[in-house]
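Structure first, then comments.
The complex is shown incomplete by one protein chain, all other protein chains being positioned as in the whole.
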Amino acid sequence: MLGNCVEQVRKTVPLVHNITNYVTVNDVANVLLACGGSPIMSDEVKDVEDITSICGGLNINIGTLNERTIAGMFAAGRKANELGHVVLLDPVGAGASALRTKTAMELMKEIRFDVIRGNISEIKTLVQGSGSTKGVDADIADAVTEETLDGAVAFVKEFAKTSGSIIAVTGAIDLVSDGERCFVIRNGRPEMGRITGTGCQLSGMMTAFVTANPKQKLEAAAAAVCTMGLAGEIGFSRMQAGDGNATYRSRIIDAIYNMDGETLEKGARYEVR
Amino acid sequence: MLGNCVEQVRKTVPLVHNITNYVTVNDVANVLLACGGSPIMSDEVKDVEDITSICGGLNINIGTLNERTIAGMFAAGRKANELGHVVLLDPVGAGASALRTKTAMELMKEIRFDVIRGNISEIKTLVQGSGSTKGVDADIADAVTEETLDGAVAFVKEFAKTSGSIIAVTGAIDLVSDGERCFVIRNGRPEMGRITGTGCQLSGMMTAFVTANPKQKLEAAAAAVCTMGLAGEIGFSRMQAGDGNATYRSRIIDAIYNMDGETLEKGARYEVR
Partner (left out) sequence: MLGNCVEQVRKTVPLVHNITNYVTVNDVANVLLACGGSPIMSDEVKDVEDITSICGGLNINIGTLNERTIAGMFAAGRKANELGHVVLLDPVGAGASALRTKTAMELMKEIRFDVIRGNISEIKTLVQGSGSTKGVDADIADAVTEETLDGAVAFVKEFAKTSGSIIAVTGAIDLVSDGERCFVIRNGRPEMGRITGTGCQLSGMMTAFVTANPKQKLEAAAAAVCTMGLAGEIGFSRMQAGDGNATYRSRIIDAIYNMDGETLEKGARYEVR
């Protein structure tokens, strides 16, 4: 099932419009190409409607937001909604600043998101309307562990229901829910946290997966999470003495480039609750 | 002949001012360093005239244009023209949005470009004044193939004549013409399309090549195209099982770093029509 989602991306080559931060944008583009999609970036308010119109999906990431690009996010989001395109929100740093929290909350009010993907601290901020995120990484106190799993699953399901979006919370254990079912995913490696932007990369890839699989969006979002985590495992297995996070970054993208349905089916580790 | 153009870049270390998109800017900088040039980036209207004045060439790429950087493009272009510097236009996404098409057309009206480099869909848009570019990649219907080659050569020659610029159309087969002669280049690999920004990288490098070879600009532009394509072939030959587009990206830049005149002379595959 998840394997089929990957194959669909390669078959349909979804064009994804990204309004994303300038820190990790190059990796987002290369991951989109690696998984079989096609990226385009545009954040100018006078440009985004045309660009989003020729795309199938829109990925909004607030990682280095500014007044100008915020206007672009709203304009692109509205247009994508109007056209029935897939739209994803990555609320980077929500809870870490008032501007980020406010922007994410207002985007959620005005734009209908198919998926919202963030770490647990960011997602909690969206639920509470305020937060205390420590930078762009999740607060340890919030972490989803085997001990807190039941509560976390219920929390994510509930937020998916009230928001009407698929909610993807990524961390040591990843949760992806549409309000009814919740994928609990255990792929990945802790060393991925030492590479900048694996979350941003996942958001870009997830937009492509959901765009390519409009009839099974939940499975597609979960497949993207498994692909990223499994690529992290495969990439790590190819590391040699002296390698570090820079080489690891390339190895993960390489593993996504070589991912096929069969490899994903075999390697995906998840349960549905 | 083409080999000499590479050697000239290494001898003269041309300083190139880039107003380029934030997606591929790091790779553009590293490719400029790899080929023997020196990059500097500046897009603020109050900064660009000073910066372009100390450079030898100017590379304008509209890939993530916005109102502020568009103003910078015009200011830098005018200054570079005034000083007789080499100026190149990379009309990324012309045809994909009205803003991109309009900006590219207006830049062509106001600035004298030594070279315009793009894919066939972008270049057709510049000729027609409108287009239907599919994102930042060329439309398949437009592709230059052995079957459509004669017409494409005539088209590129004609546009070079009317525009007064060297026109470089890159794709499976690359065409570089000054209106009289047309280099038809068959270096490169299709897998290069799975890396973001090989076109942007080429534009940066081409600016350095033309700047370093002011008396044979056409040959220099063609040499840059051959260098990129040959580096793509050399880089691919070094790929190992499990490698993908991230590693390939580095291998190509590495191959440019190691390119010398002799290697290029031996590896360049082109005819002049």
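Which chain is which? They are A and B, in the order written, and residues in each are numbered from 1.
Going forward, contacts are C-beta pairs under 8 Å (C-beta built on N, C-alpha and C of every residue); 3 or more make two chains touch, one makes a residue touch a chain.
Everything numeric here is computed off the predicted structure, so don't read it as measured data.
Across A:Asp137, A:Glu158, A:Glu233 or A:Glu265, the residue that sits in touch with the chain not pictured is A:Asp137. Contact with the chain not shown here comes from a single listed residue; of A:Val23, A:Ile54, A:Leu83 or A:Met108, that residue is A:Val23. Within the complete assembly, A:Ile195 is the residue of A:Leu88, A:Ile195, A:Cys226 or A:Met259 that touches the hidden chain. Within the entire complex, the positions of chain B that touch the omitted partner chain are 15, 22, 25-26, 29-30, 33-34, 38-44, 46-47, 50-51, 54-55, 68, 234, 238, 249-258. Taking the whole complex into account, chain A touches the unshown chain at residues 21-24, 26-27, 63-68, 93, 96-100, 134-137, 194-197, 242-247, 249-250.
As a convention for this text, only the chains that are shown with their structure count from here on.
Centres computed as Cα averages put chain A at a distance of 33 Å from chain B.
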